[in-house]
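Here the structure is laid out as structure tokens; the discussion comes afterwards.
In this view, the complex is presented without one of its protein chains, the others remaining in place.
Order of writing sets the labels: A and B. Residues in every chain begin at 1.
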Amino acid sequence: MTIAPAIGTELTAVTQEAPQPGWWRRLPAKAKVGVVLFCLFVLTAIIGPLVTPYDPSYQNPSPGASMNAPSAAHLLGTTQSGQDVLSQLLVGIRLTLELGLIVGVVATALAVIVGVTGAFLGGFWDELLSLVTNVFLVIPALPLLIVVLGYFPNKGEAPTIAVLALLLWPWGARVMRAQTLAIRNRDFVAASRETGERTWRIIAFEIVPNEVSLIAASFVNTVLYAIGASVALAFIGVADLNSWSLGTMLYWAQSQQALQLGAWWWFVPPGLAVALIGTALVLLNTGIDELGNPRLRDASSASRIAGRWLRPADPTPVLSEISQRRHGFAGFLHSFSRSSLLDQAEAGERR
Amino acid sequence: MSADPGTAAGPAAGSSLADAAAPSSGPVLDIRDLSVVYRTPAGDVRAVDQVNLALGAGEVVGLAGESGSGKSTLAYGACRLLRAPALVTNGSVIYRGRRVSRPADILKMRPDELRRLRWREIAIVFQSAMNALNPVLSVRDQMLDAIHAHLKMPRDEAHSRAASLLDLVGIPRSRLRSYPHELSGGMRQRVMIAMALAAEPEIIIMDEPTTALDVVVQRDILAQIVELKDRLGFSILFITHDLSLLLELADRIAVMYAGRFVEIATSDEIHREAAHPYTKGLLNSFPSLRGPRRELAGIPGSPPDLRSPPPGCPFVPRCGYARPECQDLDMRLLPVATSIDPDHVTACPFVLPETPPVASGSPAGEPGTP
Partner (left out) sequence: MSFIIRRLVFYVVAAWVALTINFFIPRLVPGNAVESIMAKFPNLQPAAYRALEALLGVGNPGSIWHQYWAYLADVSHLDFGTSVSEYPAQVSTLLGEALPWTIILVGTATVIAFLVGTALGIAAGWRHGGGLDRVLPGLMFLQAIPYFFFALILLELFAVKVHVFPIAQGYSQGLIPGWHWDFISSAIYHSLLPALTIVLTSIAGWMLQMRNVMITTIGEDYVVAAQAKGLSNRRVVFTYAARNAILPQLQGFGLAIGFVVSGALVMEIVFSYPGIGLLLINAVTSNDYPLTQAIFLVVTFAVLLANLIVDIVIVFVDPRARAREATR
């Protein structure tokens, strides 16, 4: 008895997947906030320096202009030497973001190259590369940065970017290597090898596209750390103190005793800006995490059933028991909610 | 039928099934009209749809079907072990174990009652023992966990019980000290089985226990399971996609597709003359050692998307006997009159065991008269 395959032509294709909502809709709320916030800062970085009300370096010699609280003329007040804080902030955001993003790009590129290649080649090269990676992971970056940059006569943006990128790639490399090791033995890679595809092509076109969310997460992390480190360095004084980045603003604020003199408008805005950029990036990362790790995503959206929060220990909920729980006033209110409509629809559908 | 939520009897030390009172009438596990959905952002997925199944004392019932057919969801859902976003939307699961004073609906139990029910009355052998065993605890600790949770006995007694459980499944006692990663696959599965027996349950649900093992070990373990069942008297709900296994092992087989049962009969009857097209397809997917050589055919296509189930019978796209009437089918299980098994039911009213398949190309064939 054999069964001949027969497809009824009058039936619609039931095996097609329902279309997935676009990636924007699938992002959790937190991540959306992060994206919006980050875009705001990028926008500020782009147009900010073009719209500064004053030249940030211009020092107003008159004593009455020093350390002014925010006013109509100076929206964020002035520094000790009469400079406009708002202008400095606008320029600072661009400089800081610029630095962070460049470091992110360079370090992530290095991380992908080293991590993926090492895992893919295996053997001696893998051992060597992961040794190098691990050593630089474990040596604390900030003190090393301080020492290395300390030798440069001008601690400008270029050396800072270079040294940061050189110190930050191991973090991403480690992750990339682990993931590549997992993918390397999968069938589609073996298939490419069989057909004689060249190694670099396999890496570029088969392996890397599968690790995009990891690369994105690594990039965001690197930018986060780069910004934090550059601000910390500038705060200590290991930076080009004539440029206006958020970190140097804090340095000058600290050295001019802004705290003790109560000039909060000088150190709060740059610090707040750094914190908000950081928060935006962390939120972004959460979104990428949840997109990539289905368990986190399922957990966040799914722990709420029929209006109740569930813990993993709770037994599978039974619909009748949930709807029974609402009596009296609570039940009355509940009858307006969307979940109660779902419950009713459920009840109506029972044959 | 509704049953008032009785309370399960407390765990009397050492009370075994043999000593229990005379069995109450009715099957040990009675699943009625059970429906389970997964509530996802993209919509509700009906994983199990109005399912009925009864498990008798000492019986082995096989649950067969492809991955995604809902077999595991049915079993775990009946025990309320499914995690969010699962939701039981309908039905009752009445438990009538020999230790229990009154029949009780599992779906209505309070968490503490459920905890008493778990393992002591219904135990589970999971699919992948490597994943189901805690990697940081030794075998002994995990067995003691299971024992102490339900049986009140002094420590050394519990320890010797754990050792004798390992004896039951043929594992050396020295392995009590081992960690899961130090055991071979077959050993791990045996440990799982030993653990399932720790509290002398009435029912053991086995979720593809041998799928991950090689054939020789599979054979051994299955033989062991049968021997233990005969000795200790528990019932088994055996979930697998391998119908050939069930033909040997099970008393009755329930075939599941897209969240619904399509055929239920004794294993002899399924082997002799299966009634539903899907079952026929499954039977044709593996060769038998004896009997004439015939052409092997699989079942082309894949299961439907349960988010938007098609009207009527879900098997239509892959069915060789499909006809326009199938779209209006309500999937009730109907008795098969020509069967030796009086309880043989099928969901397809058009196809009988003797119905020849449709010649490919023609839209409708002659129906066999029910």
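Please note the rule applied: a contact is a pair of C-beta atoms (placed from the backbone, for glycine too) under 8 Å apart; a residue touches a chain by one contact, two chains touch by 3 or more.
Given the structure is predicted, the values throughout are model-derived calculations rather than measurements.
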Contact residue for the chain not shown (choose from A:V35, A:I113 or A:L142): A:L142
Given B:P135, B:P154, B:P292 or B:P342, the one touching the chain that is not displayed: B:P135
Residue touching the undisplayed chain, where the options are B:C79, B:I94 or B:L228: B:C79
Of B:L29, B:L74, B:L117 or B:L247, the residue in touch with the unshown chain: B:L117
Residues from chain A at the interface with the omitted partner, ascending: 30, 33, 131, 134-135, 137-144, 146-148, 150-153, 224, 228, 231-232, 235-238, 250, 254, 259-260, 262, 264, 267-268, 271, 274-279, 281-283, 286, 289, 293, 295-296, 299-300, 303-304, 309-313
In chain B, positions touching the absent partner: 79, 81, 83, 114-120, 123-124, 126-128, 131-138, 145-146, 149-150, 179, 181-182, 195
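The criterion applied here is as follows: only the chains that are shown with their structure count from here on.
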Between chain A and chain B, centroid-to-centroid distance (C-alpha), Å: 45
For the chain A and chain B complex, residues of the former touching the latter: 1-8, 10-18, 20-21, 298-299, 301-306, 310, 312, 314-321, 346, 350-351
Chain B to chain A touching residues, read off their complex: 36, 39-43, 50, 76-77, 80-90, 107-109, 111, 114, 277, 280-281, 284, 294-295, 297, 299-305, 307-310, 314, 316-322, 324, 327, 356-360, 363
